[in-house]
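Accompanying notes for the structure given below.
Note that one protein chain of the assembly has been removed; the remaining protein chains are unaltered in position.
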Amino acid sequence: MFDKWFEELAVGDTRSFAGVTVTEAHVVGFAGVTGDNYPLHMDAEYATTTVFGQRVAHGLLVLSLGAGLVPMTPGIVAALLGMEEVRFVAPVFIGDTVHPEMEVLETTARGDGPGRVRVAERILNQRGEPVVTAVINVLVNRRGAGDGG
Amino acid sequence: MFDKWFEELAVGDTRSFAGVTVTEAHVVGFAGVTGDNYPLHMDAEYATTTVFGQRVAHGLLVLSLGAGLVPMTPGIVAALLGMEEVRFVAPVFIGDTVHPEMEVLETTARGDGPGRVRVAERILNQRGEPVVTAVINVLVNRRGAGDGG
Amino acid sequence: MFDKWFEELAVGDTRSFAGVTVTEAHVVGFAGVTGDNYPLHMDAEYATTTVFGQRVAHGLLVLSLGAGLVPMTPGIVAALLGMEEVRFVAPVFIGDTVHPEMEVLETTARGDGPGRVRVAERILNQRGEPVVTAVINVLVNRRGAGDGG
Amino acid sequence: MFDKWFEELAVGDTRSFAGVTVTEAHVVGFAGVTGDNYPLHMDAEYATTTVFGQRVAHGLLVLSLGAGLVPMTPGIVAALLGMEEVRFVAPVFIGDTVHPEMEVLETTARGDGPGRVRVAERILNQRGEPVVTAVINVLVNRRGAGDGG
Amino acid sequence: MFDKWFEELAVGDTRSFAGVTVTEAHVVGFAGVTGDNYPLHMDAEYATTTVFGQRVAHGLLVLSLGAGLVPMTPGIVAALLGMEEVRFVAPVFIGDTVHPEMEVLETTARGDGPGRVRVAERILNQRGEPVVTAVINVLVNRRGAGDGG
Partner (left out) sequence: MFDKWFEELAVGDTRSFAGVTVTEAHVVGFAGVTGDNYPLHMDAEYATTTVFGQRVAHGLLVLSLGAGLVPMTPGIVAALLGMEEVRFVAPVFIGDTVHPEMEVLETTARGDGPGRVRVAERILNQRGEPVVTAVINVLVNRRGAGDGG
C-alpha cells in the first residue's frame, strides 16, 4: 500500500500482502520486548484452563505483524497518526499463519504537504478468517514534494 | 488496573504505572519481531532528513510497552477486545522514558460472566507529555466465577 | 513478595506465583544474551547421548525466570545482595512449565534504612516437583522512608 | 576451565577468561527472556532517584554472562549442580566490561563416574573490581569414560 | 532487485536500496543468534587494543543486513545458490549506517524453469565507502510459471 505516493492512492484500492507464521519465538520475543508476560500468552498449563484451551498470541503482536508485512517504500509514509475500531475478533494460536489485507477508505489532501489516508485493515488467518480488523490513519507524502514527514 | 476483578473496578478509578526507557534495543527488537523495518525507525541517516530529525520509536511499540507496564494478575483479564481512538500524538525518541496512566470510563456487567471494561489510557513521556492515547476494551473476570475468558 | 515493604513482611509468609512455559525461544534467547551455547542446551542430537536424553534448559535461565515471575513493586527492592544454597535439583526440559514459591526465612532491620530479608525460593515444574531451590538475600525498603536503595 | 576433563583439574588451578561489554541490548534482552523488568534495570528516570544514580544490570545477567564466557568443551560438563555464596558485591552499569576468573577449590572423585568440582568464581569489571563472586559446584566427566552426565 | 521476475531482469540493471544503522542491539543480537561472541565484536575494552580501536560489527552481520534490505516479492526468489568473492573491505562500527547496491552481471535461462542470476552487491557506509562486496548467485522464478523453487 505504502509503496505508492499520496497522489497514487485512490479510494477503493485494495491490496493483499504476504503472510507470516506466528511462532513461539514471536510470542516469547514480543513478550520480551514489551514486558507483557500475561500467562494467557506465556503459560501453556494455565492456558488449558481458559476458554481458549491453549496459549494465545498477543493481539498487539498480531496487529504489529500486520504492519510489518505491508511493504513501505522509504520516504512515502510520513507518520502513523492513529487507529480506530481495532477489534481482536478471533484468537491467533501458535502455528497460525496470518496476512493483512488493506483497502483505502478515504484520502484527504492537505495543500501541498503530505495527505491523510484512512485505510481499513483486515488480518486473516490461514483459513481466511479475520483475526484483527482496524482502521488506520496515515500521513502519506506526495512524490517529489520533499519529505513532509 | 487489571490486578482487580470486575466487581472491584469503578468508573473514575485512575492509576499510574511504572515506566520504561525506550532504548535502541527496544526499537531494533520490535522491528525484528514484527518485521517493521521502516527507515524512520531504523536508519539514523535517513531520519535526520525528516521533520523528526532522528529515529522515532514505532507507535505500536510504545502502545505495546504501555500494555506491558500494567500489572495484570493472572486470571483477571479474560480477553482484550479492542481499542478505539488510538492517537500517536507525539514522537518517542530513543532514550525517552514512557509510562502509562489509566482511567476506567465504563463497566458493563454481562450476567454472571466476565464484564466489559472501557479504559482510557494515556502514555506519557519523561516530561509528562502524552505520546499515545487510546481507549481500550477489555473483558474482565469476576472473582471466583471461574475463568470466563 | 516484593510488592510489600520491609515492615509488611513477616517470617513465615509464603507466596506462590504465576508460571511460564520454558520454550525453545527461551533457551535459544538465553544462550544468545549470555553466550552460554553449551551443547546440552543447544544440540538436540548431542543431548540424546546424555543421561538427560534431550536438551536441558540452562539452570541459570530457570533461576532467572523464577525472579521474573515475582511481582516487584517499583521502589520496594533496594538491591539483590546474594544467594545461598542454589541447587539445580532436577532438569527442566523444553515445554515444561515452571513457577516459583517463596517463604520469608528472616527479616533483619537495620536502623531506619532498608532491611535485609532472607527468602527461601523453590521453583516447581508442572508436576509440582522442585527443579531449583535457593535462599535469596534482598535489601527491602521501608514504606515512605525514601529510596534507601 | 571446563575444556579439561575431571582428572586434568587440580585444586588451586586458576584461569582468567575473555570479557564482554554489558550493553543496553544485554539488559533489555535479559529482561525480555526472563521477564524481570524491574525499573532499576529498565527505567533510566527512576534509576537516577536511587543510590546507584543510573540503571544497573541484573545481577543474574552478570552471573550468567560469567558462565557464558567460560569455554566449555562439549561432553566435559555433565551437569551444573548448584552455587553457594553468590554475592552481588558491586553494581554493573551499562557500558561496563566484565570477565570471570576461576579457581578450583576442591575435586571429589565418585568411583569411575563424573567427579564433583567446586570452583570459586570472581567476575571483575574493567577496573579489576569484583562485581559478583560465587562458589559453583559442577559435575565433570572423565576422559573417555563415556558421558556420565 | 528481487521484486522482478526472471524475464524482467537484464544485465546491467542497477539498484540502490534503503539503509539501516548498525546498532549495539544488532551486534549483540547477531552474536546471540549465531553464537559468534568473538571479543572484537563484544568487548569494548579489548577492541581498543586492536588496530580498529573499537568494536567492529561481524562481517556476516553486515552481509546479512544487506540481504535484509533488498525487497523480495514472495514467490520470485526460488533459492539462494551461493556467493563468490565476498570481501570484507572495511570495518563497520556501531553507529554506522549501511545500504546495499546491486547490479545484474549475468542471467542464464534454464528451459522454462527458474533462471540463474548473478548479481554484484556492494554494501556502502554513510560516507559512500564500500564495506562489503560480493557476487551472489540466485535462482529466480519466471512470472506465472508456478513456483520452480
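Letters A, B, C, D and E name the chains as they come in the text, with residue numbers starting at 1 for each one.
Convention: contacts are C-beta pairs under 8 Å (C-beta built on N, C-alpha and C of every residue); 3 or more make two chains touch, one makes a residue touch a chain.
All figures in this text were calculated on a predicted structure; none of them were measured in a lab.
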item: Chains still shown that are in contact with the chain withheld from the display; value: A, B, C, D, E
item: Sole contact to the chain not displayed, among A:Ser16, A:Gln54 or A:Thr97; value: A:Thr97
item: Chain B residues that touch the omitted chain in the full complex; value: 28-29, 31-33, 35, 37
item: Where the missing chain touches chain E, by residue; value: 20, 26, 29-40, 43, 46, 49-52, 58-61, 63-65, 67-69, 72, 74-75, 77-88, 147-149
item: Residue ranges of chain C at the interface with the undisplayed chain; value: 23-25, 27-29, 32, 37, 39, 42-46, 55
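One rule holds in what follows: only the chains that are shown with their structure count from here on.
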item: For chain A and chain B, chains touching each; value: C, D, E
item: Angle of rotation relating chain C to chain D [CA atoms, steps of 5 degrees]; value: 180
item: Centre-of-Cα separation between chain D and chain A, whole angstrom; value: 41
item: Multi-partner residues of chain E (at least 2 other chains); value: 18, 23-25, 28-29, 32, 37
